[in-house]
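The structure under discussion appears below in the form of structure tokens.
In this view, the complex is presented without one of its protein chains, the others remaining in place.
Chains: A and B, in written order; residue numbering restarts at 1 for each.
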Amino acid sequence: MAAPARTPEQETARTSFRDELRAAIREALRADERVFLMGEDVGSYGGAFGVSLGLLEEFGPERIRDTPLSESGFVGAGIGAAIAGMRPIVEIMTINFSLLALDQILNNAATLLHMSGGQVGVPVVIRMTTGAGRQLAAQHSHSLEGWYAGIPGIRVLSPGTLQDARHMLAPALADPDPVVIFEHGSLYNATGPAVPPPASYDIVSAAVRRAGNDVSLICHGGSLPKVLAAADALAAEGISADVVDLRSLRPLDGATIAGSVARTHRAVVVDEGWRTGGLSAEIAAQIAELAFYELDAPVERVCGAEVPVPYPKHLEDAALPAIVDIMAAARRTVG
Amino acid sequence: MPSLGADMTEGSLVEWLVQPGDTVVKGQAVAVVDTAKSAIEVECFEDGAIQELLVEPGTTVPVGTVLAVLADGGRTDAPAGATDTGETAETTNTAEAGKTVETIKAAEAAKATDSTKATGAADTAKTTERTAARTTPLVRRLAHDRHVDLDSVRGSGKAGRVTRADVEAASRDSGRIRATPYARRTASELGVDLRGIDGTGTDGTIRARDVRAAASGPTTPARPASPAPAAAPRPAVSPEPPAPDGHAQARRQAIAHLMSKSKHEIPHYYLSTTIDLAAAVAWMREHNRAVPVAERLVPAALLLKAAAVAARKVPEMNGFWIDGGHVRPAAVHLGVAVSLREGGLVAPALHDADTLSLPALMAGLRDLVRRARTGRLRASETADPTITVTDLGDQGVEAVFGVIYPPQVALVGYGRVLDRPVAVDGLLGVRPCVTATLSADHRAGDGAVGARYLATVDRLLHHPEDL
Partner (left out) sequence: MTSARQNDVQEPAHPRADRDGEAATEPSEQTKHLLDLAGQMLLIRAFEERCVELYSSGAIRGFIHLYIGEEAVAVGVNAALSPDDAVVSTYREHGHALARGVPPEAVMAEMYGKATGCSHGRGGSMHLFDAGRRFYGGNAIVGGGLPIAAGLALADKMADRSRVTCCFFGDGAVAEGEFHETANLAALWDLPLLLVCENNLYAMGTPLAHEHAQTDLAMRAASYGMPAWAVDGMDVVAVEKAARRAVDGILAGNGPHFLEMRTYRFRAHSMYDPDRYRDKAEIERWRERDPIPLLMRRLPAGTADLPEMTERATAAVDRAVKAAQEAPVEPVADLLRFVTHEGA
């Protein structure tokens, strides 16, 4: 999957996670007239997180569709439009509101192909913002990616890098089955150098973002920057961390996870969701299944605290995985 | 009894709305039944006359039970309440009135569409299941409370059952060994006994580095589980050269240390005898003709069994030399030398080899070799051999004079089974023969005892039917 060629200016420019998402949507809209974006405030507002700024002016209201506050209604409409040949990108403002559309996503998008015995495919892409950290309190701070990652019939992605922000959308749109993409709210402002076109690219493999031998730090999305920072700090203590960015939450890349644990013999899973029955539990179970005889310490998990996310900063910080927590967990495995 | 809901399995007849002799039409309510949720009228689907009511009011019957017989004088279909599944449609076309009714199909047909037989075929029962099968819940609870790993406990009860006494003994002896999976694997690869290793992990958990430290350190544990390689001209190496990694090196060092210790401490003497295997081979061929390929025996099975049984009959060859005395355990756990692909040997135990039937011994041997080569041995296997056999027949040597693995007192060696010219009853014949050797600890016994042992092996192999 090759990205379009870049100018020299583009090569040296800096870009942001948000800019890359927008560029991806723009490219998709230009490349295929079946593609359109729909969701609350994606048009004249430019997107609740500014992702679609300028797109309404470029593509018009038919293809950049503002919807009423009807999550179930417009997600279902996106599903129906996909069935009938369009390639909608449905934006649900946040994962918190997606609960209103969960019936359409689970009972229809994920299930129609099977219920119809293979007749009715749903090639819809659903994007949602997820995560906490901006003192938005309990109802606006959920990380429920683990729930979605448990649903057979859909693909779940979690971009954590600028490159993935840019390049996950096209293969997601090309997938004949539903794809749900989670964008952590804290990543939109992340900046970096312009994204080089990937030599080879897929949306199924986890990526080792930093190679190490002493402990595997397994994470995704918004946790990736924290984990990389923890890895840097651990290196100064003589602990070399192998950082695995999951990228795909369903399916999980068990081979890469197990390969990392086979090298390091220790694992720490970092996920902002709640640990009980969450994504971290699934990953720990897969490590036990695939790499039990490699483990030299119990698998550690660093997750959101079992509490609705509180408003005041000091409590919110305490409720979410922190760099010091990740480091402490790594140290415990190394002993 | 009709099915009136997805979860209905039975219903009770409340009352009949018709009597024998009444004429009924299709769709007419003929009975009231009570289900778990409410009372419902049951309709019949044919015109006809009620011939016989089969179920009394107040009775509860499974869905599908025939409730009554209709006579219609014409086409006879399934009577009221009878089942009509896709697979077993039995529409008879007899024209006589009053045809006998179908037998009760019970809930079988009603459930046929949704019942799936759970055919859980366990190919190889997991160890824990096997262990669970030979222990009582009380014993399992005791083992759990005492932190005893049941898999490592030898059952002294009937058919190998682990008894309470076994668990109590085990918990006195060893206590539970806390080691990570990686440490255990490393230990079995290096042939290191986990007992006696101080763990540096949480709660004293043994970790891989502790195992490696123990394997390469100067002080070896009291009963290390390292192999006895042969001192024969052709060294016992695995087909591929050992991988140039730390594991192989550490393993080599461990073997080197142990062999030095053995030679340093144990005064070896060596005996050898050539055994006529004609009877054994003939018997084996007869046996193999009668059984499927998977159950056929190979000569090694007989050789191993003979070595084990002989150790029971000549207990001076069984057990350990510890602190100036010979410790003779009751059981014979036959250590079997297994070469590893990456280089090196392990000699894990076939427990109670003298009591195993030949097929069981072969199966046990195969399993042991497989697990030895994949690093899945249990601690009890590496720690328990009471006498060891090294069979290098496959490698082509005629005789093996091995190094005893301390603290055992004997090592049995077998070479290749060869056809030899032999004088029998004054005539020259050709017989399959094998050279059996004994390396024995002179502290524990003299040459006469060793000779008695080999003679016993010889005798046993002349009566393979008794093995």
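Keep in mind that, in the parts below, a contact is a pair of C-beta atoms (placed from the backbone, for glycine too) under 8 Å apart; a residue touches a chain by one contact, two chains touch by 3 or more.
These numbers come from a predicted model, not from an experiment.
Engineer: Among A:99, A:120, A:208 or A:290, which residue is in contact with the omitted chain in the full complex?
Structural biologist: A:120
Engineer: Among the options A:15, A:67, A:186 or A:216, which residue touches the chain absent from this view?
Structural biologist: In the full complex, the listed residue that touches the missing chain is A:67.
Engineer: Thinking of the whole complex, not just what is shown, which of A:64, A:82, A:187 or A:230 touches the missing chain?
Structural biologist: Final answer for the missing-chain contact: A:82.
Engineer: One chain is left out of this view; which of A:52, A:104, A:216 or A:248 touches it in the full complex?
Structural biologist: Of the listed residues, the one touching the omitted chain is A:104.
Engineer: To test your reading of the contact rule: which positions on chain A touch the chain that is missing from view?
Structural biologist: Answer for chain A: residues 36, 62, 67-68, 70, 72-86, 88, 103-104, 107-108, 112-121, 152-153, 155, 176-177 touch the chain left out.
Engineer: For chain B, which residues lie in contact with the unshown chain of the complex?
Structural biologist: 2-6, 8, 37-40, 42, 45, 63-64, 78, 82-87, 89, 109-114, 116
In the analysis below, only the chains that are shown with their structure count from here on.
Engineer: Can you compute the centre-to-centre distance for chain A and chain B, using the mean CA position of each chain? Integer Å is fine.
Structural biologist: Measuring from centre to centre gives 46 Å for this pair.
Engineer: Could you pull out which chain A residues touch chain B in their complex?
Structural biologist: 265, 292-297, 335
Engineer: Give the list of chain B residues in touch with chain A in this complex.
Structural biologist: 180-185, 200-202, 207-208, 375
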